[in-house]
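Working notes, structure below.
Missing here: one protein chain of the complex. Every other protein chain is in place.
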Amino acid sequence: MVSSDNRGLRLGVRYLVLCLVALVFLFPLVFMLVSSLKPDQQLLADTGSLRAFLPVGDISLDNYRDAFARAPIGRFVFNSILVTVVTVTLSLALCSLAAFSFVFLEWWGRAALLAVIVSTLIIPFETIAIPLLLIVSKLPWIGLEGFEIGWLNTYRVQIVPWIADALTIFLFVQFFKDLPRELVEAARVEGATWWQVYWRIVIPLSGPVIATGAILKTLKMYNEQYLWPLITVQSEAYRPVMVGLGYFFQLNIAWGEVMAYLSLITVPVLIFYLILQRAFIASIASTGVKG
Amino acid sequence: MTLRTIAGALAATTVLAGPVSAQTEIGMWYHGAGNRGEAETLDRIVSDFNASQSDWEVTVESFPQESYNDSVVAAALAGDLPCIIDVDGPVMPNWAWSGYMQPLPFGEERVSEFLPGTKGFWDGQLYSIGLWDAAVALYARQSDLDEWGLRVPTLAEPWTRDELMLALDAAKADGDYEYAFDPGMAWTGEWYPYAFSPLLQSFGGDIVDRETYASADGVLNGEAAVEFGTWWQSLFADGYAPGTSQDPADRDAGFNEGKYAFAWNGNWAAAATLDAVDDVVFLPAPDFGNGGVIGAASWQFGISATCENPEGAAAWIDYALQDEYLAAFAETTGLIPATPSAAAMTETYSEGGPLEVFFSLSEEQALVRPVTPGYVVAAKVFEKALADIANGADVQDTLDAAVDEIEADIEANQGYGHEG
Partner (left out) sequence: MASKLTTSNRVGWGFAIPGFGLIALFIILPFFFAFYLSLTDQRLVSPNPTRFVGFENYRELLEVRVITLAPERDDAGAVLRAEDGAIEYPRVRTVTRNPETPQYRGMREWFRWHSGEDAKVVIARDVVFLRALLNTFLFVIVVAPVQAGLALCLALLINQRLRGINAFRAIYFMPVVISIIVVSLLWRFIYDGNDGLLNEILGWLTFGTWEPIDWLGRTDTALPSIMAMSIWQAVGFHMVIWLSGLQTVSPTLYEAAEIEGASKWQTFRYITWPGLRNTAILVLIVITMQAFAVFAQIDVMTNGGPLDATQTLVFQTVERGYGKQDISGGSTISVILFLIVLTISLIQSWLTRERP
């Protein structure tokens, strides 16, 4: 009896801690959602008190209606999702392949190349934006419509430069180091090609890191693409969500609409994260690879 | 599978974008994305123009205002500017000097009736023209002025510095308000030079020496400027005004909610205030010794240097300058129509209209910001100096440092094309 009481108490404490911490992290989302339902004047008046987190007063969906009237939100969300999905998919493929090579293969120049890649982590994008703009405006492209020069005002300019990045490669490298090398060597002894080792042995064990990489890269592509599309994409038809945020920052900011817009654009990322969380857990349950 | 679908979508979009028209296409960029009223009015002018003749077809691409300048600079670097661009008045000399723009092909007499702040001159030539101007006023409540026994200032006789401080003291003593005065410190960026450099000019200083545009010494750090800086600092040190940490919502709604007794704000905010505060009055800028001054020049239209059909671009601009359209813009945006005849066509700016005072303000008190390509940098330096002084930095040291930085920049740009 005593021990079961004790267990119940400990479980209670655990949940209490979890809930308290949750409060600390939850409030911006609650503020955002609640504010999106309030008219501007009330929203601003409420910011100084706990009313900011309660859906009280004059509650309506008017801000959502007005937000849709102000900007082609559907278009922006579609663009961002398209760019994000393509970039993240290609990124995971190329970066994991490179990391595989860095960890499991021995080749000339390997260490130096990895050092160079990791050091690019610190180059702030703001500092290379202008040189990069000059480069992509002169790059050739062969697409379905044939050959052309210049990447401005396209989806590809928002995708290709972002595919490979040091963080994702580094993430895979650090993870692969924890995989048992014997598996790889055994497969090689049995005559597997490198591609087979990568695709049949290493990738199936990489569920957690793929999920992590996908989450981090998605955030970057969806949430932080601002300066680059701003200077390379002029047509509204190709604009992503963060550039769309500018539509709401007029001289007198419509805060309610801003909150409505943010709530709308946050939903896809949140859903994506929740789905990945499930996949993440499932893949862990099936591996348990560490020796 | 996914990839193929995406490639298909890419191809479809590109095909659809192709023009199918006998008219020559003229591209135009505009800073008003997300502003419904402006977009509708602009679209109306464009479609009227396109229907009115058969040579040109203007197509508009709108950008969010906060990032518009970055988009234009990037496009200019990549050689990708459209024919017609709109440009913020004080920035125009920078773009004209650097070869982004060409002068407008029609004569000055075409715009002789226009408010001075709507005309963009650089190097003696008209480069840009605005359909409207903006103006700043001191927002106040009539009931407060009556209660505190304050004289209502007029354009002919604005408040003096002493009268202004008397008013602020009364507001501070009253106790109903969080702060007596809201200059709008939360609005970083162009607001600082636009709204505050006129106060410096009223004291007798300026951002740069307008005679030569080669130096700021003695102008931005002279006696008048130091007096201005000391006064400016006292606004914050003595608790009259909220400082740089003001939250943006308070700036937007503080006066309307009764947190501030007086606010320094533009005419674009007037409509919301008229709704919220029954007895709001818009007072002219105080006279600190050299007349009351407010900033002039808002967004204007011009033609890019790379435009292959400048006559088409000019035709559209000429068409847009009709009073009917100036009035339409003023009605939807609250901005000041560029001509008196257009003002008479509006409800708000015609005689007896609620915003009429702003037209007079723009006519009487407005002074354009320094007309130089170096303005863009000088404005940034000025902004930082004013923020630092507000936060308690030594006035003379700060202004001296600002002068040094502005002069170093002028030197680095080999004088910005002004005749030495």
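By written order: A and B. Residues from 1 in each chain.
FYI, a contact is a pair of C-beta atoms (placed from the backbone, for glycine too) under 8 Å apart; a residue touches a chain by one contact, two chains touch by 3 or more.
Predicted model only: the values in this text are computed from it and were never measured.
In the complete complex, the residue from A:Arg7, A:Lys177 or A:Arg200 that touches the missing chain is A:Lys177.
One of A:Val34, A:Ala67, A:Leu82 or A:Leu97 touches the chain omitted from the figure, and that residue is A:Leu97.
Screening A:Val85, A:Leu183 or A:Ile215 for touch with the missing chain picks out A:Ile215. Take chain A: the residues that touch the chain left off the picture are 11, 14-15, 17-18, 21-22, 24-26, 28-29, 31-32, 47-50, 52, 94-95, 97-98, 100-102, 104-110, 113, 116-124, 126-128, 130-132, 134-135, 160-167, 169-171, 174-175, 177-178, 184-185, 188-189, 194, 198, 208-209, 211-212, 215-216, 219, 223-224, 226, 242, 245, 262, 266, 269-270, 273-274, 277-278, 280-281, 284, 288-291. Even with one chain removed from view, chain B keeps its contact list with that chain: residues 70, 73, 76-77, 94-95, 97-100, 178, 188, 242-245, 247-250, 376-377, 380-381, 384, 387-388, 391-393, 397, 400-401, 404, 408-409, 412-414, 417.
To be clear about the criterion, only the chains that are shown with their structure count from here on.
Taking each chain's centre as the average of its CA atoms, chain A and chain B sit 38 Å apart. By the touch rule above, chain B contacts chain A in their complex via residues 2-3, 6-7, 9-11, 13-15, 17, 29, 33-36, 61-67, 70-71, 74-75, 77-80, 247-250, 252-253, 256-257, 266, 268-269, 272, 276. Partner chain B is touched in their complex by these residues of chain A: 40-41, 44-45, 47, 69-71, 82, 85-86, 89, 130, 133-134, 137, 143-145, 150, 152, 154-156, 227, 230-232, 234-237, 243, 245-253, 255.
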